[in-house]
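I have a structure I would like to understand better, so I am pasting it below and will then ask my questions one at a time.
With one protein chain held back, the other chains of the complex are shown just where they sit.
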Amino acid sequence: MLEHTAEESKDMELSARNQLKGVVREVKTGQVMAEITVEVEAGSVVAAITDSSRERLNLQDGDQVTVFVKSTEVMIGK
Amino acid sequence: MLEHTAEESKDMELSARNQLKGVVREVKTGQVMAEITVEVEAGSVVAAITDSSRERLNLQDGDQVTVFVKSTEVMIGK
Amino acid sequence: MLEHTAEESKDMELSARNQLKGVVREVKTGQVMAEITVEVEAGSVVAAITDSSRERLNLQDGDQVTVFVKSTEVMIGK
Amino acid sequence: MLEHTAEESKDMELSARNQLKGVVREVKTGQVMAEITVEVEAGSVVAAITDSSRERLNLQDGDQVTVFVKSTEVMIGK
Amino acid sequence: MLEHTAEESKDMELSARNQLKGVVREVKTGQVMAEITVEVEAGSVVAAITDSSRERLNLQDGDQVTVFVKSTEVMIGK
Partner (left out) sequence: MLEHTAEESKDMELSARNQLKGVVREVKTGQVMAEITVEVEAGSVVAAITDSSRERLNLQDGDQVTVFVKSTEVMIGK
């Protein structure tokens, strides 16, 4: 699908309910996938994204980022 | 999780690879979920999001939006 | 699929990488889905689960719970 | 997106790895979502799909169906 | 789970709402995952599937395929 340029994504709000700011603490790359560990206030969050997305965002240790999770992906244990 | 204010989300680029611009053509609301039909160049895309996200984004017929899909969620049939 | 009894799930560790403890702060129920808001250290997390799962776990305001998210479901914005 | 006609989907094989045949045993409908319980050999599988997809497939008790799950959506507990 | 033979999948209609026809334009393989780029009318769609699914479907450049996305996986940005 057509990707937005930076100009177009300005001020966009995303429907994904869960958004948490943090700092990249580890970047592990494979041939297809990459694993990004983000330190957030509550501990750390791990994201498995494609390595080409890691490259497109140029994700590196120390980057200030936001993690997003759609609420339909959240489970609860009690 | 802490949500971004509009100021903070400026110019953000999202790791989700598939991004497609379109126009909202139908909004169907339930008690918990909402179904949003977006007309894109290739036809239409349907999103099931929480109704509170629909309300937060104030999604309405005619709105110009972008649909996002993480590549790990895409299947292929051949 | 066959569901575990409480006895069987004792001491189980789950592959889902992201696990965060919190307290249920809001329970919104629909005919099929339910929306559970959990207060965690960093803010709040919203989960959209089936209402029958909400009923099975008897989720209520004030419950101590854990939210789980598989790392393949986490996106990053930068 | 453009939907396939029945003619076009003939003989298609899907990338989703987990496929299990069963019989619909319960259909619960809401305004936006529907919950379909499918009896399979090992017990039962519950699917939360949009109610419009339930309607499009005309899902009813006794229907012979196949449940599909992408492998990136499967978690393991040990 | 038991996989369908080609005979059994004839004429099946899938609950996943978003279906788009296209042509495979790039196949990138890793040890566990594969990334498939599909050119569709609106641009291109990237799918991250297991490499064993890529092999099972024998996905190659030029293949005519359909991409499928469940509506609960679609997010909206506005």
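Letters are used for the chains, namely A, B, C, D and E, taken in the order the chains are written, and counting of residues starts over at 1 for each.
Quick note on the criterion: a residue touches a chain if its C-beta (ideal position, glycine included) is under 8 Å from a C-beta of that chain, and two chains touch if they have at least 3 such contacts.
Keep in mind the model is a prediction, meaning the values are calculated, not measured.
Counting over the whole complex, chain A has residues 28-35, 40, 42-46, 48, 51, 72-73, 75-78 touching the chain that is not drawn. For chain C, the residues touching the chain absent from view are 1-4, 6, 8-21, 40-41, 47-50, 52-54, 56-57, 66-72.
In the full complex, chain D contacts the hidden chain through residues 14, 16-18, 20, 35-36, 38, 40-43, 45-49, 53, 57-59, 63-78.
In the analysis below, only the chains that are shown with their structure count from here on.
With chains reduced to the mean position of their C-alpha atoms, the one farthest from chain E is C. Averaging C-alpha coordinates per chain places the centre of chain B 23 Å away from that of chain D.
In this assembly, the C-alpha centroid of chain D lies 17 Å from the C-alpha centroid of chain E. Annotation for chain A: residues touching 2 or more other chains are 1-3, 9, 12-18, 20, 40-41, 47-50, 52-53, 57, 66, 68, 70-72. Viewed as a contact network, the protein chains fit none of the simple shapes, being neither a path, a ring, a star nor fully connected.
Chains touching one another, given as pairs, are A-B, A-C, A-E, B-C, B-D, B-E, C-D, D-E.
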